[in-house]
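Just one protein chain is left out here, and the rest sit where they should.
Chain lettering (A, B and C) follows the sequence in which the chains are written, and residue indices restart at 1 in each chain.
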Amino acid sequence: MKFKRLLALFMALGLVASACGSSETDDGAAGESESSATTEATAEEETTTTAAPAEAEEPAAEIATDFGVTDDTIKVGLNADLSGPFASLVAEIVEGQTVYWEVVNANGGIAGRQVEMVVLDSGYATDKGIENYLTLAAESDEGVAMISENTGSPITAAIAEDAKDDDILVIPLSWASLWADPDIGPNILEKGTNYCIESMNGISFLADLVTENGDTPKLAILSRPGEYGADGFAGAALAAELLDIEVVYAAEGEVAGDDRTAVVTQLVNSGANIVWTTLTPGETADIFGNAVAQGFEAQWSGNQPSFNYLAHLGGDLAESFDQYWWQSGYTVPWNGNDSEGMQDLVAAFTELRPDNNLSDVYAIGWMEGLMVQTVLEQAAANGDMTRAGIVAASQEVTVDFKGLGPNQSWAGSYNDSVVRESYMFDADATAFDIQPVSSGTGSTGLFIEKGPFVSEIVADYVFDGPCI
Amino acid sequence: MIDVLLLAQESTGFFPTFLQTLIKGLALGSIYAVMGIGFVIVFKGTQVLNFAAGGIAMAGALFMSILVNDAGLPFLPFSNPLAPEIGTTPSIPRWLINLVLALIIAAILGMVLERIAIRPMIGQPLFSMAVITLGIETALGPFNRDATSLTARSLQIPWGLEQWEFLGAGIPKSYVGAMVAAVLCFLSINLFFRSRFGVAMRAVAFDQEAAQAQGINVGRVFSIAWGLGAALVAVGAIFYGMGPFPPQGTVSQEIHPVLAFRVLPVIILGGLDSIPGALYGGLLIASAEVFAGQYLAQWTSVLGAGYSTIVPYIVMLIVLLVRPYGLFGSEEIRRV
Amino acid sequence: MSFGRPHLRTSYEQDSAIFPTYFQKGAAGLFLIFIVLMVLGNGAAGWIPTWLFGQTWLNPLTLVLPFAIAALGFNILTGVTGQVSLGHAFFMGVGAYSAVTLGGKGDGGVKACVPFADNIGLLDKAGECGLGLPIWIWLPLAGVFAALVGILVSPAAVKVRGLYLAIVTVGLVFIGLHIARMLPEYAGDYESGRKWPKLDIRIWKEEVPFIDMNEDGKWLGLIYLTEEQKQFFFLFAILLVMMAFAKNLVRTRTGRALQAIRDRDVAAEVMGVPEQHYKRVGFAISSFYAGIGGALWASYQGRVSPVDFSLLLSVEFVAILLIGGAGTIAGTMMGTLFVELLPKAVEKLTNWLSGNLDSGGVIGDLANIMLTSGPGDFGPVSTSPTAPGWPMSVFLWNPVIYGVLIVIFLIFEPHGLFGIWVKIRNYWKGWPFSY
Partner (left out) sequence: MAVVTEKPIAQSSGSGYRTVAQRAQEWATKAPTQVAMRDKELGVWREWTWEKTWDMVMEAANGLLALGVEVGDRVTIHSEDRPEWVIMDLATVAVRGITVGLYPTNPHAEVEYTLNDSGACIHLAEDQEQADKVLDLPAAAYPSVRKIIYIEPRGIRRQVDERLMDWQDFLALGREYRQANPGEVEARMANAGPDDVMTLVYTSGTTGPPKGAMLNNANADFSIEIIGGTPERIRGHIPNTKDSVLTFLPLCHVAERIFSTWHMVGFGVVLNFAESIDTISTNLREIQPTLFFGVPRIWEKMHATIMIKGQDASPFKRLLFKPSMNLARWIGHKRAEAAGGWPLTARLAYWLGYVFVFRAMRERLGLGKTRWAGTGAAPIAPELLEFFLGIGVDVYELYGMTENTAVATLNMVGRNRLGTVGEAYPSIKESVRIDTETGEIQTKHPGVFAGYWGKPDKTAETFTEDGWLMTGDVGEWVDDTHIKIVDRIKHIIITAGGKNISPSEIESSLKSSPFINEAMVIGDRRKYLTALIAIELETVGNWATRENLSYTTYRDLSEKPEVIALIEAEVERTNEKFARVEGVKKFRMIPKELDHEDGELTATQKLKRSAVEDAFRDLVEEMY
């Protein structure tokens, strides 16, 4: 347990000069361009460079544009929670995307244009988020070409209709299956495996585990109120039905408030041997900790946001988590495999953010960058980088995440394009060791146990809309 | 009600469950009471309802976490010689010494805030002062959040999640710790009120001007009230960070900032100016909350998820309907 | 006769006129013209500088309006009657959910509208409850329902006093959140909420609204307005009506009774003002305003979630009142503008500072001192939005600055913005003396 980098206020473990959200990308990129033109960086960006040089020499005027795209820049907006409850998580995701664009810009950008991030903070408040959206989507110089990250389902749901009207592409930072709703439109670009499918895969995995041990799986599902909880719960319930598992305790949306005695009591009394959670890390820790303290033994897992390696593997419960917890997810942990994508990511951070601590969620931001780049390049190739053109382009591409996660496309029906793969990770408390990126050592304590895999029930299931 | 109790009995046995629930209620009540006393002292001393208690409490817990985790102290050019070695869990005495240090730092924070933001407001209406504390709370929030954002801040509890077995019930050491802390706090506050400062504070609470005329340094009383208040809410926050309490041994971004709001019904029930009231109110509210959580769990679908969280408020409303100044609060004499 | 003799009052009507002096009449008129020009200048008419009133300000400004309405109600309860409540968010919520139930679109049919039916196992239902009624029904009823709930809880509220009341009403907010969680058929999803009816005026449930508020175009065939401008004017008109009501209230018997209770409740009672009755009235009126404000806020936003009606929202109103100055309409308006726009302004300021990091000069130097762009730079503000730890990012500093400004404000001007205005006014009133 290393806490070196915490509130060490004047040790000034500052960060490498980074672009200021709204206006300084050029300076930042210029500063970095020489140093980052290292062999690894250029070599890895093969896909980028093949398309880019050709575009770069041509006069940009041939590409139709409306807002957020000029002859030399493309503005990409982020409506992120940087001061609210998810600030720490989202800040690292934004960091991932920032570094991604630094690399891309150093290599000539997209279609000869530098990518400029416009980051606005929503604090996870709906009203603020809507206001930010209106700023980003403004049909003026202030507007952006697309929104590469929109934190949270509530805010995404709130802006979905406007976004459809404005015909602007939005990548939500939310894995609810809500975005499959045809009412919401194709411009809300679902990313990664949704909670519903994740639950189904995860419960299949846990059920197999219990069955291997010779027990009959008895499932307890814990979810919090809200569409995140509902989506995860829907998947879990679906899995139980398809796998014919007995649900001994279903706390649908019952994990609410600060006192979880009731849930723990019922969970412990239910006699479940599989627990699936769709909770926040704090709720997970409380319920898990209290249940374990009362001698409750089961195989636990839950949707990705239920677990936070920092809180769970860095706290007093680390050993219990090591023992009972399997973590589900759809991106590869830091240095979790040796795929091309992971090598790019690690190399870029080692180069550009050597003092940052390693983190699993950089990959999410990095993947957002990959998505945006793929879509924008397609749009550029189509000669239409208007907002509508970008939305159209998004339907034509397949994004190659280069091993960071399952690849994705949005063509065809929802059932065709939905991502069905997910991972299961083993939590290892002893390996948990957060180090600066530059050290080259350390681990988040999560290791791929299985995956990417598609459980049978998911593979066969026909998804024709949101699970809820 | 009867079949609910029977249901509970069926699984783990009635008595151990009851005992466990009771102990949990007492432990939570201890924490509520300690924080409640923190509110009451500030209110008695300065007539301010301290809405910044949440921020101060969390800052106190963070100080503790910094002391027991990091050798270096923020803003200070020397390191903490008493810090446990990095990566090890401290011994109990060493942890306690660090606890005292953390409380002193929290008290200093309270005093500084009082000097900067409260002292200039003497004589202003109650609610202006309350909003000042809300402003402080708003301003403290981001610091707390930022400090916990990189990683969960462990409190390095020496006894971790250990528990004693007693009559078939598991009794976590943290619960006992919280109760001991509450008793110690209550005793020392009582002693304090018998000391000269304590008498001075009571005089100031009674009539600021008269106290000043008697040569009491009202400013110092204000300062001490805030120092004590800050230290007390920090004690509550640190002990609430432990073991089977929800933060599970950490300073939690999710839980700690709102902890202080949960104490509001306690002080209202006990009466804003009554220290024994805070104690009894804390125990009563916490027991109501914990017992409702335990024994009404079967009826969650009727009562709604998370019903136990609002039990304190409902208890508070009912009590206030009967006694508008709480159970122990002194009734304000209204003059024309 | 009285011209040029502003202090010569020959009747009480002059004394309690809404705008007692020519100056105030003129100022109010100018303010109205200013608002209209300002909003019209937002793009449509090119001759008003857009840098002053660009699009970025119109939305926040519109958002202020529902808050201003709710703040008027809070002022009636707290500023006029002297009852400090932290439950205003709860009543806003009641109004908002009344609005969405009456005016929203429901997919659960009538069955979904039976409250608590599935909690007690009576009905198994799904979907949301919404009757799709037009605004002229749901808007007033949102206020009425909130007022009814206010009357319902008033037995507890009128008994307690001062800080006790404040905390009791805190309980109301938490209980309200719990109920919202229990009633998703009304409240929608706990986190992402549900869709509110749009601000269109329909005569009944017809397709094409009578007056459209969500399309750019000519309004009533008269003047070309954008969607945002239409919404602004619509809300502004409602605000004006509500302001007139509030202003009138303090001039009535009820208003005087409420003020008497504020100034000395016991004295008021001795003088024959039934204290509990009028406190209840104050509570109901305030809740009515909160209900209207909440309904409009949610409808303007299009979607809110129950958690938006949290204690923080209530606290905002206390800040509004104290910063604006309690007891006056003008103060309430100033407070609302200040509190609601301050975060935006702080944000603009920090943005502007970071934009000037390399510009040199005094501003550049200031930015250099304040901002940290890399290691070895000791500014407290990190230019990277994404850097946790010290230095903190701009986004984390914003609430700090906001909180500190509130503290500084109250320390230096305990009577709020209105107090500053009074000071300025008295400075000129007393000219060339000071008293």
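Annotations
By definition in this document, contacts are C-beta pairs under 8 Å (C-beta built on N, C-alpha and C of every residue); 3 or more make two chains touch, one makes a residue touch a chain.
Being a predicted model, the structure only gives us computed values, none of them experimental.
In the whole complex the chain that is left out makes contact with C.
Residues 1, 4-5, 7-12, 15, 427, 430-435 are the ones on chain C that touch the missing chain.
Keep this in mind: only the chains that are shown with their structure count from here on.
Centre-to-centre separation of chain A and chain C, using mean CA positions: 36 Å.
Annotation for chain A: residues touching 2 or more other chains are 5-10, 83, 87-88, 91, 225, 253, 256-257.
Across the assembly, chain C contributes residues 178, 181, 388-390, 396, 399 that each touch 2 or more other chains. Only residues 78, 84, 119-121, 155-156, 159-164, 166-168, 170-172, 174-175, 178-179, 181-182, 264-267, 270, 311, 315, 318-319, 322, 388-390, 392, 396-397, 399-407, 410-411, 414 of chain C touch chain B when the two sit together in their complex. By the touch rule above, chain A contacts chain C in their complex via residues 5-10, 12-24, 27, 80, 82-83, 87-88, 91-92, 94-95, 98, 119, 121, 123, 125-127, 130-131, 134-135, 138, 140, 142, 153-154, 156-158, 161-162, 225-228, 230, 253, 256-257, 355.
Chain B meets chain C in the complex at residues 49, 51, 117, 120-121, 124-128, 130-132, 134-143, 145-146, 149-150, 261, 264-265, 267-268, 272, 301-307, 309-310, 312-314, 316-317, 320-321, 324-326, 332, 334-336.
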